[in-house]
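As C-alpha cells, the structure follows; a few thoughts come after it.
Only one protein chain is missing; all other protein chains are in place.
The block that comes next holds subunit A.
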C-alpha cells in the first residue's frame, strides 16, 4: 500500500439538514368553506415544517443525528470516488466498473478510501472534497486549500466492497469502411467488467483515534 500523505486537521465538516421529502403533518384546522365567497385567509398548515432546526457544530454530534435515523444496513448512503468517477451507493447495491487491476479473487473485500459524503434521510456529512467541481475553478488563482485530500476520514465513515466476479460482455463487432478506397476492417471488442457488492456503511465516533491499528483490507484508489 503506497504511503498516504499526512491528514491535516480538517476544518469542521459541514453537516446540513436536507429537507426534501417530509411527512405531511396531520391537519389541525378544518377544511376551508367550499364557496369562494365565504373563503377567508387559508387556514391550512404549511406543507413543510419550518426550517428552524439547530444544526450540530461537532462531527460526533452530527454522527449521532445520522445514527438516530438509520442503521448500518439501511437508511444511509454515501458518495465515493473510484478512479475518476463518483458513485452514490447504498448497502447491498451491485456496482459494475471496468476490470479493476490487479485482479483480486472473488470474495476479496476492498475498502473505499475517498468518501465524499455520507448521509441519511434528512442529514448529511459532506467533506470539502465533495465540492470539487466548484473548487477546481480556484486552482491557479492562489486560493487552493488542499481540498482534494480532505475526504471523509475512516473514523467518521467506512464502507467495503466485495468482489463478486470479473467477467466480460458479449463480443462487439464494429465495422469500419470507406467506400471506393478498399478500406474495410472489423474490430472485435469484449469489455471486461468487475462486479462489486457494496457492504454496510459503518459510522464511527467522529474522533481521530490516538493510535490506529491498520486493517488488513486492501485500500481502493
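We adopt the following convention: contacts are C-beta pairs under 8 Å (C-beta built on N, C-alpha and C of every residue); 3 or more make two chains touch, one makes a residue touch a chain; residues count from 1.
Throughout what follows, contacts and distances are computed from a predicted model.
Student: What protein name does the UniProt record of the undisplayed chain give, "Putative beta-1,4-xylosyltransferase IRX10", "Cytochrome c oxidase subunit 3", "Large ribosomal subunit protein mL43" or "Myotubularin"?
Tutor: "Large ribosomal subunit protein mL43"
Student: Among A:70, A:127 or A:151, choose the residue that contacts the chain missing from this document, as touch is defined above.
Tutor: A:70
Student: Hey, which of A:111, A:149 or A:162 is the one touching the hidden chain?
Tutor: Residue touching the chain left out of view: A:162.
Student: Give me the subunit A residues in contact with the hidden chain, please.
Tutor: Within subunit A, the residues that touch the unshown chain are 18-22, 42, 44, 46-48, 51, 70, 74-77, 87-97, 103, 105-107, 119-121, 162-170, 191, 193, 195, 197-200.
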